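Shown here: the complex without one of its protein chains, the others still in place.
Right, chain A next:
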Amino acid sequence: MHTTKLTARAAKRLPSIIVRRVSFDEVAVAKADRKWQRRWNSAVVEPPPAGGHLPSIATSEILRTTRDGALRTPGLTFSDEDASGSSSTIIGGRETRKMNVYQAVRDAMSIALSKDDSAVVFGEDVAFGGVFRCTMGLSEEFGRERVFNTPLTEQGIAGFGIGMALMGHTAIAEIQFADYIYPAFDQLVNEAAKIRYRSGGQYNVGGLTIRTPTMSVGHGGLYHSQSPEGFFMGASGLKLVIPRSPIQAKGLLLRSIRDPNPVIFMEPKILYRSAVEQVPVDDYELPLGKAEVLVPGSDLTVLTWGTPVYHCETALHMLNSPSPALEGVIPKSLRSAKVELIDLRSILPWDVETITESVKRTGRLVIVHEAGMTAGVGAEIAAEVQKRCFLKLNAPVKRVTGWDTPVALQYEKFHIPDAIRVLDAMVETLQY
């Protein structure tokens, strides 16, 4: 078994024969399913009411809404790129299209399916487009033998994907909600993560990618709002990625699918529709294991991933130009503070270099995540940062997280860290 993925065959686009002829019945069903999905989704990812917890997503400066901005995304490499080409010639001929996160995820899978004929996509209801529409139309385009529904069987889905990957296939599996990944936990942590090691390198499941919607929507309750990334952080052998936007989702997902290790790819569900960018239409990748500095600064580092990226951005604005209601609680001396905002993107492995380099410059770190505090991802990062940056730290590392409680039906938006809690932590850390 070698680690090379089937991307060798990538160059050849599959002929359209691969699109199996579908009967009228199936078309009708698929259409109907699509309609159903549309309604379904509109309720599932319905944004919170005005005054809710995402005031800035529509206007976020982090989102790249122009073609030029999109093509200048740091670290972006087109898969057909000639390494010697200058960036201007590369940008010259590239198209972008307006997409939200679920469209970008779908686009990535469509590219993977068309360039790699061993690639298959499967999961509960994915042939109908999936609960969040990420696989919309893929089964019509690539055939039901490549994009198919599984029974309700998360452990089975993970194990099945592992088996396919052992045979050198590219297996792209969906777990319908991250909350349902626990039945698959054993397969992922004991089988997928360890197979290379325990076979002395003879076998691997590099072809396996598990996609799953994560984080809260504001009113999901106990089994639709969890952020389980921390549970996988110690599972060496796995990689774990959480994108923040459409461009990031497409590039990181394509890289995850092609990475020669099993990757868990968690998609923040509230961003599926609300985060919109111009996304390059060609096949491109973004690197795993690399954090991205979104806003440079010198006085405080704020580190986060997924949905809270936008709350942190809002908090930065609040600190620099507080509304009249907030003016009284934000000392004037702090309003010119330069805060560095970093998106971790890869949880496993995480980018120790970028984070510690930043903290050594700023001397202060606030970590924000939706999962609970105890043994959350922030705990690991805080421990490592204190070790590596001990003499440079001007304040204790601060964590802003969900509570160490189950996510109750009520008060979910207070459970999940919002801009005010981030702001409060920034003020406290800056004043320490």
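Note that a contact is a pair of C-beta atoms (placed from the backbone, for glycine too) under 8 Å apart; a residue touches a chain by one contact, two chains touch by 3 or more; residues count from 1.
Basically, contacts and distances are computed from a predicted model.
S.K.: What is the protein name, per UniProt, of the chain that does not appear here: "Cyclin C-terminal domain-containing protein", "Cytoplasmic tRNA 2-thiolation protein 1", "Pyruvate dehydrogenase E1 component subunit alpha" or "Protein kinase domain-containing protein"?
M.R.: "Pyruvate dehydrogenase E1 component subunit alpha"
S.K.: Looking at A:Arg144, A:His317 or A:Arg388, which residue reaches the missing chain?
M.R.: Touches the omitted chain: A:Arg144.
S.K.: Of the listed residues A:Met167, A:Val329, A:Ala383 or A:Ala408, which contacts the missing chain in the full complex?
M.R.: Once the missing chain is taken into account, the touching residue is A:Ala408.
S.K.: Could you list which residues of chain A touch the chain missing from the display?
M.R.: Per the touch rule, chain A residues meeting the hidden chain are 20, 29, 32-33, 35-36, 39-44, 117, 124-125, 128, 143-146, 148-149, 151-156, 179-180, 182-183, 219-224, 372-374, 401-406, 408-411, 415, 424-425, 428.
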